[in-house]
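Excluded from the complex is one protein chain; the other protein chains are retained at their positions.
Each chain gets a letter, A, B, C, D and E, in the order it is written, and its residues are counted from 1.
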Amino acid sequence: MLISLAEIKQISWNGIWKQNSSLVQILGMCPLLAVTTTLMNGVMLSLATLLVMALSNFFVACLRNFIPYEIRIPVFILIAAALVTVVDLGMNAYMHDMYNILGIFIPLIITNCLVLARIEAFAAKNSPLASALDGAMMGVGMVWTLGLLGGLRELIGSGTFLGGIDLVVPGLSPIHLLPEDYPGFLVAILPPGAFIGLGCLVAWKNWIEARAAERENRRPAEPVMAGGCH
Amino acid sequence: MIAAKEPTAPGMAARTAAILFLFVVAFTAALAIVYVATKPGIDAAAAEEKMRAINEVLPKDLYDNDLLADTLKIPATPELGLDDESTIYRARLGGEPSALVLETVAPDGYAGKIRMLVAVRANGELAGVRVTQHKETPGLGDYIEPKKDKNKERPWITQFNGLSLDKVPASGWKVKKDGGRFDFVAGATVTPRAMVKAVHKTLQYAVANRDRLFATK
Amino acid sequence: MLQLFKFKGGVKPATNKTQSVTLPIAVAPLPSRLAVPLHQSIGGTPRPIVQPGDKVLKGQKIGEADGWISSAVHAPTSGTVIEVGLYPAAHPSGLTAPSVVIEPDGEDRWIERQPVDYKSLEPETVRELLREAGVVGLGGAVFPSHAKTQASKSVPMEELVINGAECEPYITCDDLLMRERAEEVVRGAGIFRDLLKPKRVLIGIEDNKPEAITAMTAAVKALGSEFAEFQVVPVPTRYPAGGAKQLIRVLTGKEVPSSKRSTDMGVQCFNVATAYTAWRAVAHGEPVISRLVTLTGNVGEPRNWEVLIGTPMGELLHIAGPKADTDGIIMGGPMMGFLVPDPKAPVVKATNCLIAHSPALFPPKPPEMPCIRCGSCAQACPHELQPFEMYWFSRAKNFGKTQEYALFDCIECGCCAFVCPSRIPLVQYFRFAKSEIWSREREKKAADSAKSRFEFKQLREERDKAEKAEKLAKAAAAQAAKAAAAAAGAANAPAEAVTVPADDAEAAKKAAIAAALERARAQRAQAEPRNTEQLTPEQQAQIDEIEARRAQAGATAAVEPPETGKNS
Amino acid sequence: MMLAALAVMALGAVILGAALGYASIKFKVEGDPLVEKIESLLPQTQCGQCGYPGCRPYAEAISKGEAEINLCPPGGAEGVRKLADLLGREAKPLEAEEKPKQVAVIDENTCIGCTLCIQACPVDAIVGAAKQLHTVVGPLCTGCELCLPPCPVECIAMATIPETVDNWKWKYPVVEVRKAA
Amino acid sequence: MDFSTSPYLLKEASVQRVMLKVLTALLPGITAYVWFFGPAVLVQIGLATATALAAEAVMLKVRGKPVTMFLADLSAVVTAWLIALTFPPIVPWWLTVAGTLFAIVIAKQLYGGLGQNPFNPAMIAFAVSIVSFPALMSQWPGAGGDFAAQLQVIFGLAPRVDGLTSATPLDALKTALKLGGEHANVAGVLADGTVYGLVAGRGWEWVSLGYLLGGLWLVQQRVITWHIPTAFLAAIAAIAGALWLWQPAAFASPLFHLLAGGAMLGAFFIATDPVTAATTPRGKLIFAAGAGLLTYLIRVFGGYPDGVAFAVLLMNICVPLIDMYTQPPVFGMRGK
Partner (left out) sequence: MSHYLFILIGAVLVNNVVLVRILGLCPFMGVSKKLETAYGMGAATTFVLTLGTGASWIIDRYLLVPFDLVYLRIIAFIVTIAAFVQLTEMVIQKTSPVLHQTLGIYLPLITTNCAVLGVPLLALGAKYDFVESLLFGAGSSIGFSLALILFAGIRERIEGADVPTYFKGTAIALVTGGLMSLAFMGFAGLDKY
């Protein structure tokens, strides 16, 4: 039942970078684009999603043997929806302001394709612990991408950084990184900015991977392919 | 997981129904428990949210009653731009009526309705105005929100504080550009015009109906 | 007069025709060597009927037409066959093609020519005669002409169009032909008329060739009432007015869609030179062994020559005196021709013009810019296509889409590339896309056949297995019976009984051995008919050929010829 | 209230569950049209280089999601791209190196007529009988190389298909923007 | 020698020549613009052109393309001029620069540069800017402004004062009608000749006529075809005319709408961008009629002072489908 270190490493790497939901799988796009008007929004929603994913993966992996094939989708959804409702209720009670900002996107965690995708692709086939880890790591992947995108959009769009942090940690206040009279490039925090920003992030990842691959290639370049002029 | 024998359709139906039933019952029960557990928290948060909004327009020293308990439901009121029923909070100080907190809507904002909360003292002065919901253009018409207003010392919306129908004649309830007394930001006069008009109407309504509104049933 | 119609698109490049019309047609000198490609027309490749060392006479058939859509080829002069093999082809690829190479003996001795009175012959015989004489379309498409002389069964022939438009710049061979040999052209058209029986015959000539128009009009008039339905029609000069579909449109108003043959719309089109060769073939018994070729471009003396098929282009161009900076030969016109990669390539029936290429005359193409979708190309396209869309998808190698935009309606006339402000070699993109699609179709066909053959093999193997199992069972049963019989016999012959115990294991073993033997036999039996069951005629031919070769090499005597159903 | 919740949801669950279970049996479908589509994109070389015994099994494996789409060398990068298009997956580089198309040629002087190659050839492209010379029918050979290993005298070689005027292809225009400037 | 293929003859034509003609055709309009509104627009044209060329050069370099060849095609200059002509001439310099950068880098070069962008780059610049800075993008100088003061505003040396700016006639009319409620009357509003000139705004009508002149020359030069301008203007005239006949008090006349705002510029120079417009004859008509209609709807009922940019962009979205479904029949297939 326990998982090996190598497995942990692989699952984590997949979730955080290699199979990153936002940049590679292009799943869970709606929250990714809709709530990343600030860094805090992005991070908070991803944390909520992380929680749901880890738990739903765990439960599904535990229960998978009792779920008949025909109704597996409804049951998976049921499990996830119940967890989402719990998160929804919890945030409503204890983080009301954030709840108001994230609004409809908390219930929509359930239709976040990523949640079901991970259940189907991973939890339905793996052990509970590994599944929970997978969910969590996919969530971590989401946290940093949403945080990054949110941060960038916030910075370009309104010139602040960590806006809305007072809603999560009372007493802290946002930082103004850019001069006070920065005009604020509004498109950045509007939907077009979300799309274009993510487009640039994806391109950025492509670039990093291409560079990594190039470095990889350069090392064992000499012997094997000597004859191949193709 | 999969039955060894080819199941019949009704048999299958019964089986899946039963299993789904079990799952649903289990999860609904769990949810109900969570709901019951979080309900007080949610209610408290909602109340706190309301109070925070009210406190922005209504100085704390104006009331000592539980505002959320002392309310009046009014039906849709065109004077306030409301096409739905709404709640009026009644502030009392030592049992005496001290102020009304009304919800009002300026229907002709640049990008649609501007919802606000207006507090009117018993003496007909405005205690405060806050915008609760609007769709004005960010960076242009949104200076009606103190948080977005570039003028941090004296946000645009605080101009209303202390004004009354007596102090400002009807012709003064306009933006300066139209000959009134209210400031505006160049290039975005639609929004303040709508706001001023709505606040003026609200004030008139509150003053006219003062006694009726304060009356405890 | 006749009401003319317009076709959309088209362009007006500088015609550059005057240079080569000042001198009359001359006969080109006999070259040192003639290489006659076998495949000079659309359709089947003619089979060579001569071997190295054979002596041939001028006009002697050297290649037998292969199938109905095919046309014979002939020796252009008398001499010796020195090679039957691969020789550089008049083809943009620069590859080689099967050819008959003849060393002229200088005597230029004709075979016995047999003029016929075609009017007394059956139309079928006339068509056969044209095929045997190697008459193919000299307008460029080299489609066997006899195949075009059959009217559609359901649609009556209305018009026969004789194409004297010659719309491409530089080329003047048809012009000169009409000026000098108008009567024979008209008589040749008469043959087509008699085969197709149209209501009228329209000879379309671009109005920049007044001399040709005059000569043809005079010829028609001179020939009298028999040619009463002939009419010479000047058509506006605009490239590609000579394209068959465009000329038909201009003269008759009919638009022949790509899905139809022109005969289905009651019209057929022949080039003037084709008509001329048809007349020579019928009335003089001369097969197609020469043609008029315009030598022009960067040369000292542009002129039209009567050239033997097979003359190497480089050698031919020499008589026109190419200037020093000549760096290539364009076969055909500048709009549709191609640069000949190897000057050894011979003149073929499709060679109407050779242009000496020089950088001054045809400046190197400016760099290709991206398409700005300006639509000029679409406006210029005579087939009303959307070249920029076809280009966009050809470039992206999205060939399915190119076909949606009717890639195969493109006649490669080059109008689009001519007008493109971005100087995109559009036509080359289209050629590229077309040949990719063809190659894919070939591959697809091969894959389908491979699949069905694979499935057939699997089926057969399965069947074999089943049969084997059955045989095995039978053999075992037989073995058991034998064993029982033996046991029974043991009573009679006790001495043997020791070696044949009625033991099951032993029986099974024997059965297995028997089965193995049986299997080997069956396999042997199968080895022959095995995969030679469903051969197409070509495969059969190939196999036959292999067998023949093998027999020749004396490798195996007395091979059973594979037994196959010679279907088809 | 909690009971109400349970009742409402349970009612829904029973109805939906029953409907789904019923439908899953009643509306069961057989066959998978996807396999056909995938198979039509495979080159039908039947060489097994993909690790499956022939193109169809590979197609089945792809449709089940068990196999990557980049395992078929004869299909080439082009084939991978088509599969990716069909399945909406990302095109990946081909696992193995792409080779030009080839055909097998039997050296007739060495062949001993053992028929082993005939048995190996998946598409019956080799003709001949026992103890006879064998030969490859060029147009039928898919170049799968399966006949090479069984030959005891190693008389089979692969030859690239020569370019002729008939199979020659126009090249992609070379007047590239980059070069020109 | 190169074994390039036929045709070996090419017509004298180049992208550069096409773009040069477009630039030339803009001159009458620009002249009128300078005449009425002062040379501030020339400053913006300069700024935009420099930015566009620099951005294009950098992007081409990064992408490994021949820089001079592509800069010489002048398409970036056309984009730059159109940006400058659609922006208010007194926007701060950084907005012109940012808008142009966005147009060239994101709307054009990310798609592979010339000829491959699905959206009109200049209009992308406009849309991005007006969405981000609605205030700056809807303040225009009145006719006969003070050039020195305008320069100072452009370069941020002086604050923008109310007197320097006003809404465009189109915007002003819309605001007036919106605020006036039931009492508003178009005729009454337009009577103020200092703002509205003869028909469509003092100065603006002449600038529009300048564009019309240049545009007609482009048609005559066969750089553009008649389809797009005609359908674009006809669509505006049709819907404006219908509403005007129905309620003359609430809706301005078609003539006003044809000469106000960016209608003429849009009809001849923007909607006609060959790269981003539909290409088939029928497609062009649909494309331009749609753009005209949307222009009217947005400028009259929508949230922005003029609708040309958004209308053109919205129709750009539809172009692939329009082109696909309006393929003209090929030769021989007419009427089948």
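Everything below uses one rule, namely that a contact is a pair of C-beta atoms (placed from the backbone, for glycine too) under 8 Å apart; a residue touches a chain by one contact, two chains touch by 3 or more.
Fair warning: this is a prediction, and the values are worked out from it, not measured in the lab.
Judged over the whole assembly, touch between the missing chain and the shown ones holds for A, B, C, D, E.
Considering the full assembly, A:85 is the residue among A:85, A:126, A:145 or A:160 that touches the omitted chain.
Screening E:207, E:313 or E:330 for touch with the missing chain picks out E:313. Contact with the undisplayed chain is limited, among E:50, E:151, E:297 or E:333, to E:297. Check C:392, C:405, C:430 or C:454 against the missing chain and you find that the one touching it is C:392. Listed here are the chain E residues that touch the chain not shown: 63, 106-107, 109-113, 116, 118-119, 124, 127-128, 131, 294, 297-298, 301-304, 307, 309-311, 313-314, 316-321, 324. Mapped onto chain A, the interface with the missing chain covers residues 26-30, 32-34, 73-74, 77-78, 81-82, 84-85, 88-89, 104, 107-108, 110-113, 115-117, 187, 190-196, 198-200, 202-204, 206-207, 210. In the full complex, chain B touches the hidden chain at residues 24, 27-28, 31, 35, 84, 111-112.
Just so it is clear, only the chains that are shown with their structure count from here on.
Listed by label, the chains that touch chain A and also chain B are D, E.
For the pairs B-D and A-E, the count of C-beta pairs in contact is higher at B-D. Of all chains, the one whose CA centroid is most distant from that of chain C is B.
Averaging Cα coordinates per chain places chain C and chain D 34 Å apart.
In terms of their C-alpha centroids, the spacing between chain D and chain E amounts to 53 Å.
Our note on geometry: chain C versus chain E, Cα centroid distance of 54 Å, whole angstroms.
Multi-chain contact residues of chain C (touching two or more other chains) are listed as 92, 365-367, 369-370, 425, 428, 431. Residues of chain E found to touch two or more other chains are 4-5, 66, 69, 132-133. Those residues of chain A that touch chain B in the shared complex are 65-71, 74-75, 78-79, 82, 85-86, 89-90, 92-94, 96-97, 99-100, 183-184, 186, 189.
By the touch criterion stated above, chain D contacts chain C in their complex at residues 42-46, 54-55, 108, 115, 118, 121-130, 132-133, 135, 137-140, 142, 163-165, 167-173, 175-177, 180-181.
Residues 183-187, 190, 192, 196 of chain A are the ones that touch chain E when the two sit in their complex.
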